[in-house]
Structures are given as C-alpha cells and as structure tokens.
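One protein chain omitted, others in place.
And then chain A:
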C-alpha cells in the first residue's frame, strides 16, 4: 500500500492510512464473513463470558459479540459518514452562498446561521432524533441537521476571504451566474480546510451516532450498530466487562482513525502554506556567519562602513543568496539612495545592517562598522545596545511598525528609558520635542496609532527614530504607502533632520525619480549586487550602466513625449535559485558581448564619485564609443 502523492510519509500518515484501510476492509467484508454467525442465536450459549469460541462472550440470545461488533462496522461507519456528508453538504452550500448572494439575501442567510449556531449541536441532535422518531434514518438526519450551522459558519468565514478578492470581482463583472461563481471560484479555493474539518467531523459524528443508539434513539433492534451493542453490553458490565468493551474499543478506534487523518491533512496543508523559517542546513560556503573581530581597516569619519556583505536565506527549494558582495559607506549628514526593483536585495541589505534578518538567514561580511564600532567585535548585548542607540529604522508600513495597543507616548519613550535610563518626565519632554521636530502637536502623544492618518503615523515613526539621537537613519520605502503630496512632506522632513542633526540617511526605494531628486548619491542594486554608484544629478543623463539607463528611461515623465512608447527592459531578473556566472544583467543587456556571459564585472571607479560594474559601460554623450571598447 502506498500513500497518495503529496502526502508526506510520516509515521502518523502511515498510521492513519493503515487504520482507515482496515476500517474500509472490515466494512466491506465484515457482514459477509461474520454476518451469519452474528445473527445465529444459540440457546445453549446465552450470556456467556469470554471463551475460545466466543473471545468477547455472547449476548442474551447466545450470539457471538465479536462477530456482531465486526459486522456492525458497516452500518456504524455508513451512518456516521452519511450524517457528516449531509450535514457538511448543506452547511457548506448555505455558508458559501453568502459569498455570491445579493446583499439582502446575504444578510438574511448570515442571520439564520447566527441563530442556528446559538443552539448546542448535540442537544439539537437529540431533540430532532426524538422528533424524527427513534431509528437509524431519524438519528442520522438529526445529526446531519445539527452539524449544518457549524459547517455553514466555517464556510461563511472562509468564503468571505475569497469574496474580497479581485478575481471574484472580475468574475462577477464578467456576468457569470451564481452557481458558476460558487462552483468554480469560491468552493475550490476553500476546499482544503473544508475537507479537513469534514474529516474530523466524521469522527465526532461516529461518536455522536453511537451515543444516540446507546440512548435508544438510534438504531433499533433487531438492527444493531456499535452504540446499540455498547448499550446491550453495558447492562451486565459489572459481571462481564468484555462484551461492553468490544464495541467501545471499536468506536474509539474508528474515531481515532478519522482524527489522525484530519491531523495529517492539516499538517500537509500547513506545510504548503508560507515558507517555514528554518535555519540553513549547510554552512554557507563563504565563511562563518559571525566573523572574528577586525575585518577591513576602519576608515575615519564614517557613520556606516559595510564591506562585502552577503546574505543567505533558506527557501523551500534550497538556499538563495539575495545579497552578495555589497559594500557601502556613509558619512555624517549624507543622504544616500539605494534604488532597485523588487528582488534586488535592497531591503535585505538594510535588514542585515540592522541585524533584523528573519530567523534562519545567514550573514557574512568583511566589515560592518556603525559609528566606528565593529559590530562583529561587540558582545551580543552591547551590539544590540549600539544598534538601538546608533541606528533608527523607518519602514514602509507605519501601521504595522507601531504597536496598535500602545499610546504614542509609550512607544516614543520606550527606547530612551530602556537604553539611557531617562526618567519618565524627561523622556516625555524629549518625546514632545521629537514630535515638534516632525511637525506634530504634543497632543499626539496621547493618541493611539489608529487615530492617526498614514502620513502622521510615518511622522511618529520618524520621531520615534529621532528619540535615540541616531547617527544613521535607514528608511526603507518610507513613502511608498503614502500619497504623493504626503510623500513630499516626509522627504522634506528627512532633509531637515539631516541638516539639523547631521545624521546620515540611507534611503531605500524602488522609485528612481524620487531617489534621484531627494538624495545626493545613488547606489543602484540589481540581482543582489550594486551595479552602479553615482551622484544623483548624473542619474538622468549620465548613468553608465545599461541597467541604470534602462531603469531611468522606463519611468514615465510628465515632460516626456506621450506619443512614443516607454522604453522597457526585456526579460526578467535572474532566478536566485539558479545563479549563473558572469554579469547578472547579461541576458537582458543590449550591450552584452561574449565576455559578459562568464566574467562577472567588478565595481570599478570611472571617476572619483562614479563607479560601475560593467565591462562595456554606456558612453556619455560627449564621449563616444571609445569608452565602450575599453
């Protein structure tokens, strides 16, 4: 026997499979093999205890209990499955319909589900079983009905997730009918969790059905299922425990089988969810993650000095190296823009500097100095402290970077009180001052993040960064989630801060135009490396790397000729899972030559403030083809 593909071969998966298979086999062959002996009364062997002929004894008509338990597998399982399938089917239809119905009908259905949920399921089942009349069909229907609200609610919640997506909106606009929406677009996307809970519910329903039979509300003699057998055995459990134990064990076994199957399915679904953060299995080929103190020589007067930074991340398909060999340096009061498209490694570079990489990531670097201190040489505690007081990070999404439950005052004063031991009054005074710096009134101290607008929240984030009087501010896409007018205010604010405090700012963005306008010098990243560094005023016309050129050209500009198509870059960035030798831009580069494919160009000086990693840089306008041949 083998497990279906896609299921992980864990011991639990095997156990569930074996148990289920045994149940299926029993249900199929049980009545054929043992049916006759289970129904054959034997007046000479009434109410016997265990013996060789009857391992679990006999009942009041002298029938073999073991044979009866084995034969009862089929009706017990069939009834439980029928109940759960009916209940789940009706519940799922009811719940899923809320995603495609009109507003009025949707509200009515939701109300109905809420109302039904208010009744405890088992009581409803018993009540209905009495109403429908004692018997197998009645009990099964009662149980099915009792399961409907639970499934309906679950489905409703899951379907609401799908209902909000753009593809469902698009399908509606296409004019697809409700049934098609439901069957094609809603249900398939929530099938997995539903299947999972149906499986678990099958176990529960088996126990519940046995319970009903046990109470005399389910299967009626002469028919029998496990619950009924349990009931008969229980009359004399003190004299003979085994005849009661046998059906009890059967119920337990079957319920466990379903439960295990549910667990296995759930585990499987979870594994296909977001990639787990696991430590990289093998040591990185480029040295230990925490190199010994020392590194490159310290340069005087640098706020940040990074040399040869590498990051390795584990992914389900193997480790990738999204940052390799990045070096950068910032002086006090300098604003440097780090620009690149998604996947270029720009954000990971920032996170690596701030020691904020996700768990499992591995970092190596020759040098990493913040305000002159070698971070590798510091003990972990000191390093954290040095980072917390020397560096401020501002993220793209202030809504998630601020704690929604805390007042602004608490969040602003936390760091200084922890790191500088400032008193509460002093810290609050400093917080008010920091807010004034970002042009917010002190009243904001008493508000919570959700009471502020996006722009205000970003200001609070910046104020919170300023509280520690950092030497370096790393702003990772700080304005991407904001409107252009607010963006302008934030960049202006950052310029003022750097002028007044001489903090250095590393400004990370995908927006070439913004970076070019706001920063002094630019680092362009592509596929994990810096491909060009240049002064911002040269970005528009003086870039030498073919990628930088293409990137700048592809930005729509208000002054551009709108009748011409925008220049684009063919192809896509390299797949980080399959790194190729040579220049990373080679497959897309219009200037590539044979040499580029297998020799990686180093980042080399073209001028004092202009470096480029390209064998054949684009010539500047005044300087025709000669440069290209060098």
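The definition used in the following text is that a residue touches a chain if its C-beta (ideal position, glycine included) is under 8 Å from a C-beta of that chain, and two chains touch if they have at least 3 such contacts; residues count from 1.
As a convention for this text, contacts and distances are computed from a predicted model.
Colleague: If you had to name the missing chain as UniProt does, which of "NADH-quinone oxidoreductase subunit D", "Secreted protein", "Cell division protein FtsX" or "ABC transporter ATP-binding protein" would it be?
Modeller: "ABC transporter ATP-binding protein"
Colleague: Write down which of A:184, A:331 or A:599 is the residue touching the left-out chain.
Modeller: Missing-chain contact among the listed residues: A:184.
Colleague: Determine which one of A:11, A:175 or A:380 touches the chain that has been left out.
Modeller: Residue touching the chain left out of view: A:175.
Colleague: Looking at A:21, A:195, A:443 or A:566, which residue reaches the missing chain?
Modeller: Reading the full complex, the residue touching the unseen chain is A:566.
Colleague: To test your reading of the contact rule: which positions on chain A touch the chain that is missing from view?
Modeller: These residues of chain A touch the chain that is not shown: 103, 165-167, 169-178, 184-185, 188-189, 341-342, 453-455, 483-489, 492, 510-514, 516-518, 539-540, 550-552, 554-560, 562, 565-569, 572.
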